[in-house]
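Every protein chain of the complex appears in place save one, which is left out.
The block that comes next holds subunit A.
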Amino acid sequence: MSVRTLEGNARFWALAACLFWLAFTLFPLYWVVITSFKSPLGVVGGPTYIPFVDFEPTLTAWSELLSGQRGQFFSTFIASTIIGLSAAFLATAIGSMAAYALVRFTFEVRLLSAVIFVVIAFGGYLLCRHYLGVGQATSLIYAFIAALALSIISSRFKLPGPVLGNDDIVFWFVSQRMFPPIVAAFALYLMYTEMGKLGFKLVDTYWGLTFAYIAFSLPIVIWLMRDFFAALPIEVEEAAMVDNVPTWRIFFGIVLPMSKPGLIATFMITLAFVWNEFLFALFLTNSKWQTLPILVAGQNSQRGDEWWSISAAALVAIIPMVVMAGLLSRLMRSGLLLGAIK
């Protein structure tokens, strides 16, 4: 049933409800737009709705924002763009490979190997830190490498205990998004500062923030792309295998082009996440690589809520995403698989 088949009163009410909902969702956006053109007096002096009738629009908020009086607008915008695009691209690329592997190959990880990893990682860190007197970051690195090596070696033996399969691995990935990000943000900040002491500056650098975003986007990317890859007809890949096409070429030459709509959708979701992310940006940057959400929040200054400049900054943060979504959604058309199989 669709709205088109409705008749008479039913049709009228359905349309009215839809229009009401449209107004309800569009009004905040409209309010932000007109607020950004109001003068400070116009904002605090009670609600006004229609430009030129209710109030005289001014460009004060915009000129303040663009001239840099309200924070380094241009560098922030550029930082957001670079970090957003590259983190979304890298996360989609790496996550797709992981997702493809999880769909097409069978993994068997013994639970005991995972336990060995955890025990060695924690135990090794404590050992290095408290008994051998090694620095924090160095102990972390040693413990991690030892744990990884031992768990990989141990997985070669037929250890007793349950065996984890692909679904368990995917669940493990997704489970990383279940705890509150603030838990990780603190730990990450500490780790980054320790790394900084070793000479690898990560706080307030491009790589520091990008790494964090890639790590936190991967679970979602893997989860989404796994479903897209699982829906692909395996015969197409088998045909290529029989035709002696190398695996990497099957992935890049056949699988990725076939899942283009999925890749773009995933890229878009990741980009939206990274673009709007606030917490990590707050912890891991301070000036040079600050992103737009920090700038918007920064408009809420000591002088009180300056809604006019918050509105202008918020619009600047919204518009690029609207444009991106508009451009990419045209590429997201379905039906790309048409003709591959019956």
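Operating definition for what follows: a residue touches a chain if its C-beta (ideal position, glycine included) is under 8 Å from a C-beta of that chain, and two chains touch if they have at least 3 such contacts; residues count from 1.
Note that contacts and distances are computed from a predicted model.
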Listed names "Succinate dehydrogenase", "RagB/SusD family nutrient uptake outer membrane protein", "Sugar ABC transporter ATP-binding protein" or "Alanine-phosphoribitol ligase", with the criterion being the UniProt name of the chain not displayed: "Sugar ABC transporter ATP-binding protein"
In the whole complex, not just what's shown, which of A:Ala61, A:Leu224, A:Met258 or A:Ala314 touches the removed chain? A:Met258
Out of A:Val236, A:Leu279 or A:Met321, which residue would touch the omitted chain in the full complex? A:Val236
Across A:Val245, A:Ile318 or A:Met332, the one contacting the chain not displayed is A:Val245
Touching the absent chain: which residues on subunit A qualify? 233, 235-236, 238-246, 249, 253-254, 257-258, 260, 335-342
